[in-house]
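Every protein chain except one is present and positioned as in the full complex.
A and B are the chain letters, set down in written order, and residue numbers restart from 1 in every chain.
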Amino acid sequence: MKIAICIKQVPGSNELTMDQEKGILQREDGRVKMNPYDLVAIETALQIKEKYKEVVITSFSMGPKRAREVILSSYAMGVDQGVLITDPKFIGSDVYATALTLSKGISLNEEFDIVICGRQTTDGDTGQVGPAIAEHLGIPHIYGVIAIDKIEEKHIFLSQQIENKKISLRVKMPCVLVISKEAYIPRLPSLKLKLEAKKKKIKIMSFEDLNDSDIRKFGLEGSPTQVEKIYFPNKSKKETLLSGNANVIVDAIIERLKGEKLI
Amino acid sequence: MSELQINDEKCVLCRACISACPFGALEVVDKKLVVEDNCSLCGVCLNTCQFNALCIEKQENGLLDKNKWSDILVFVEHNEGKIQPVTYELIGKALKLIEGTSYKVYCLIVGYKITELAKELSYYNVEKNFIYDHKAFKNYREDIFCNVFQDCINVLMPAIVLIGGTDVGKSIAPAVATSFHSGLTADCTELILNEKLELVQIRPAFGGNVMAQIVTPNHRPQFATVRPSIMEEANRIKSPRNNIVNCKLDEKKLVSQIEVLKEKQMETKEGIQDAKILIVAGQGFKRKEDLWMVEELAMLLNGQVASSRALVEKGWMPYERQIGLSGKTVKPEAIITCGVSGSVQFMTGMKTSKTIIAINIDSDSPIFSIAHQSIAGDIYEILPKLIHQLKEIDKLANNKN
Partner (left out) sequence: MVSELIKPFDTRYEEYLRDESKMDGKASGISFPRTKEEVVTIVNQMINTSTSITVQGGKTGICGGAVPSEGHILNLSYLNKVIDSFETENGRFVKVEAGLMLSELHKYLNKVDKTYFWPPDPTEDSATIGGILATNAQGICRYFYGDTKQYVEEIKLIDGYGKERIIRRGERIVNEHKCLLESGGTLVVDTALLKLPQDIDLIDIYLGSEGMYGIIVEATLKLIARPKEVWGISFFFEEQENIFGFVEAFMHTSYNEDEAVVAAVEYLDKSTLKHIHVLKKDVTKLRELPDVDEKFVGMVYIELHGNQEEHIEIIAEKIMELASHFQEDDTSTWALSGFEEIEKLRAFRHAAPESMNRALDQVKLLDSRIIKLATDIAMENMTFKELVTKYQQTALEKGINIAIHGHVAGNQLHVDLLPENYEEYITGKKLVKDWVICAVKRGGQAFSEYGVGKIKKALYQLSLSEEELGNMRHIKKVFDTNGILNPGNMLD
């Protein structure tokens, strides 16, 4: 069985803060890491590999050259092969273009039975790439997978959570699975695999390797959505200290809550 | 190909853009500003440059005849025989958006034995409600629901499609948008129709510290999802409109690769990290019995109760409710701390909450340094009054309905 996983390198743990006085954004540091939601996707694939015979897992990532680090991290967890899709021509891709690029990379590699995606990323946060890849590949997707129950020759049995319902499904492969964060706790790399990871090859795919000469379908130009501008939101205002009459205080609290649409 | 362009004449090397870049893609090399290959063209740097030295070139291609697309389509979500509130919120927003235009609002509802349910939609100023009722639609199955959506869009040609940011919405929206080779902006917090009748989609980015304003200039429909409780519900009209349209889908398109075997209600145990509103009890509570006040408050505001370490140590609160360095980190929409002085360990666990209201008897409490609304007062005086007021408001709201 062949499994593909989509993983992404995202900015490090610290969020952007804003220097209120100067009105500029400051990133806390330049660290990067694997999107934590993708760790669960990797773990899901590894669980399948441990349970069934002859499972080969390939991780795919689209990003700058530095993103090879996440492919290596996936090797350290136990992934077999990895593909880095990288090219300046892909810069500026929105979800549609990203999903298109990834799906081309995936379909040009193997006939995968399952493609697993994390639920969202900590930077973009939109959670759309999984379903979009499925659409590009022309296969169904299951959103909100919380467990893989069983895999048979042509079908996969899994549990999905939609709102507060747990639904058991039987899905014909190939399909895309969008994994919930709660599905599994990702394992940490073992020393052995980590040392071996460095010695493994990573396949690199650039625009030329995608067998599609129409550059306008990729990158910024291939992105239906465009960011018009970025601005700073009105943050919660800090009011001066209140004290004294309890009734006045209570009114102020209620006004505040109403203002934030919490009542 | 699009890229970030740097005007060296205008650039003064102030490095503001370097600090702001979320990807660390800007650098000064040999006294010139240079952009690295990990630039994602997000545009944050443009906003920081006071010298207009940066710009991103974008290409316009007018391949689409936008005149052929008009009106707004809202996807209706229902569960256990009830239409979900998010649907009414989307209808409400859609109706506001079309004011002053010739656009109309339409609804799409898919399910099995939903005729009764769908009648409710005739009490809203929706031009037409497209109902696809078939046993194949008893449960949400992405592939055939997508087929339905495509069928409806192909007939209606809506300029805009609005879907709720629910589990189903997050699944169906990107699939349908992609099938139309169009763009989707998820979790919008605001939607505006501009002079060009383009949908301006606004959502938080980079951890919520900036807002991104997004448009879909050259593709139709324009898709957007909005989470529940963001927009205001539409007003229900007194007499129903005759706007129900029953639709059918080609049998071939009802074949799904997904089979539902069984369904079960889940006991979702929400932790304090999932709560939208938290009421926190601290040292200021003199007796365990007095904690009823925070429980009551939490219930009235639909929130959850949490605790500072002090009360957990005393055994008055369970560990799973502890906020702080040796407990949980939370980021609710609103947090009301009652009788919490605010140790550094505590504040580390909640200081990024959107709105912080802190009530404590000591006006020098450390928590006031991070609170948006600081209140120096006695929780034994304030909380009972607050509870009473909230109950009054509740009563009024219930009477209205």
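As a working rule, a residue touches a chain if its C-beta (ideal position, glycine included) is under 8 Å from a C-beta of that chain, and two chains touch if they have at least 3 such contacts.
Being a predicted model, the structure only gives us computed values, none of them experimental.
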Omitted-chain contact residue, chosen from A:N164, A:S190 or A:S206: A:S190
Residue among B:I114, B:I131 or B:A310 that touches the chain left out of view: B:A310
Absent-chain contact - pick from B:L197, B:L254, B:I361 or B:I393: B:I361
Touching residue (missing chain; options B:S179, B:T329 or B:T352): B:T329
On chain A, residues whose C-beta touches the chain left out of the figure: 12-13, 28-29, 31, 33, 36, 76, 185-195, 198
Positions on chain B where the hidden chain makes contact: 273, 283-284, 310, 312-315, 319-320, 322, 325-329, 341, 343-345, 348-349, 361-362, 364, 366
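To be clear about the criterion, only the chains that are shown with their structure count from here on.
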Contact set on chain B toward chain A in their complex: 1-3, 16, 19-24, 36-44, 46-48, 56, 58-59, 61, 79, 139-140, 142-143, 146, 166-168, 170-175, 177-179, 181-187, 200-201, 204-219, 229, 256-266, 268, 276-277, 301, 333-334, 336, 352, 354-357, 363, 368, 371-378, 381-382, 385-386, 389-390, 393
Residues of chain A that touch chain B when the two form their complex: 11, 15-18, 22, 24-27, 30, 63-66, 88-89, 91-92, 94-96, 99, 122-132, 134-136, 139-144, 157, 161-172, 175, 178, 215-216, 219-221, 223-233, 236-244, 246-247, 249-254, 256-257, 260-263
